[in-house]
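Of the protein chains in this complex, all but one are displayed in their positions.
Let's turn to chain A:
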Amino acid sequence: MAAILEMRGIGKSFPGVRALDQVNLSVEPGEIHAICGENGAGKSTLMKVLSGVYPHGSYDGEIVYDDQTAAFRTIRDSEARGIIIIHQELALVPQLSVAENMFLGNEVASGGIIDWKRTWKRTRELLAKVGLSEAPTTPVGKLGVGKQQLIEIAKALAKDVRLLILDEPTAALQENDSAKLLDLMLELKAQGVTQIIISHKLNEIRRVADRVTVIRDGSTVSTLTRDEITEDRIIRDMVGRDMAHRYPDRTPQIGEVLMSVRNWTVWHPEQPRKIIDDVSFDVRRGEILGIAGLMGSGRTELAMSLFGRSHGRNIEGTASIAGAPADLSTVSRAIEAGLAYVTEDRKELGLILEEPIQRNISLANLAGIASGGVLSAGRERRVAEDYRRDLRIRTPGVNQRVMNLSGGNQQKVVLAKWLFTDPKVLILDEPTRGIDVGAKFEIYTLMNQLVAQGHGVVMISSEMPELLGMCDRIHVMNEGRFVGELSRDEASLERIMALILQSEGKAA
């Protein structure tokens, strides 16, 4: 059968990063084709190339769709040809009704005046196709995420979809909503709609996909047919095997327990559900403890709730640091108790970009450069210069604004800020996100130095190889719970993924 879509030799560069390099993808009419890969492997970039978000000419390679070379310049171009993409973050307007959302930008109108009767009639027909019976006038915000996802699909059907792309459609869904969505996918397939699904959930892929293409580091690794699809095979292709020498060596010298957390439970800030459920763990002196989990598993929420209750509500559980009960009820008390939290988003949550390096470093410990509430500019500069030297922050001077620094150097400034609070335990959330390979190695080396100096480090990362390469011990997290613990020797990607998959949907 001739392919409906052929993407050949696709390459796409961003400043400093080669996001895609030689990606090949072939999709046959009427199939469900899954795309797998780690976070950052290039899946979403590939779909943006396909749908015209990155216009023709901004990427290398060739796209053949329906036997014609496709040169989409905008999303509208690709939609006109029946290619519709449903993103992970839903693109619905919560205040508008189901019908208004369904035909947003595509209104049933003549001469700019909306024909509401026809709009509602067609909305009802489309809702029926996806198994919903909501009134067309219901505001979308009143519906659950599962139903919203189905409305997105109905919206795609309204546009005469021929190739439907679903980017992690079940990431935010509960188990039974996910099952419904997968059933709908199979039904659409029976009606002849070709579909591409991007998903982390390998059990779902096995259930619906006819073929799987695995992408790693921006290149196609393999395309597996239905009989070849096994979780082991997909994981092996996703991860690859060249992991030597990406991480500096360290001989762990692990001491007594520095921080212990018991029965930590956190509720969602708005919804009546637990986002962290009865989590307990210890961090020891000189140890790097990893927390592994997929996006949305609750890793960041755990760290934020520990650090001054900066996330969630009704927080229960106890924590102690260096043997004494720790009061973590506000950020300043958590800092006082010896905890530091390096956020996953350094630009939004970690730095004041407009301000110079020295002022960012002193921010969390202004008392350390002041006496009686009066700042000493001299002490501030001396502190900044010390960290600049120790952490090798590359800058012409500590009075440079941090916005002028590269990602790796910005991350070092954030680390310096927290080291200056003299913490016992540091929680590093995605410490190497968005920085290049050389800078990553430097951050890893710094982490090794920190534990060698007797700190305890908790490392949260979406990049499993990084956790495997750096951590002495790994807790696996899924759906807000710790679902397994692996020592350095036991830990492997396969085992982490297996623990996640086994726990899937078992939450109460």
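Points worth noting:
One rule holds for everything that comes next: contacts are C-beta pairs under 8 Å (C-beta built on N, C-alpha and C of every residue); 3 or more make two chains touch, one makes a residue touch a chain; residues count from 1.
Basically, contacts and distances are computed from a predicted model.
Of "Cytochrome bc1 complex Rieske iron-sulfur subunit", "Xylose transport system permease protein XylH", "Putative ATPase" or "Indolepyruvate ferredoxin oxidoreductase subunit alpha", only "Xylose transport system permease protein XylH" is the UniProt protein name of the chain excluded from the display.
Within the set A:A3, A:V53, A:L363 or A:L501, the residue that contacts the chain not displayed is A:L363. Among the residues A:Q400, A:T445 or A:S492, only A:Q400 touches the chain that is left out of the figure. Touching the chain that is not shown, out of A:G146, A:G308 or A:P431: A:G308 (per the contact rule at the top).
On the side of chain A, the interface with the absent chain consists of residues 15-17, 307-308, 310, 330-332, 334-335, 341, 343, 348-355, 359, 363-364, 366-367, 370, 373-375, 377-378, 381-382, 385, 394-397, 399-400, 404-409, 417, 434-436, 438-439, 442, using the contact rule stated above.
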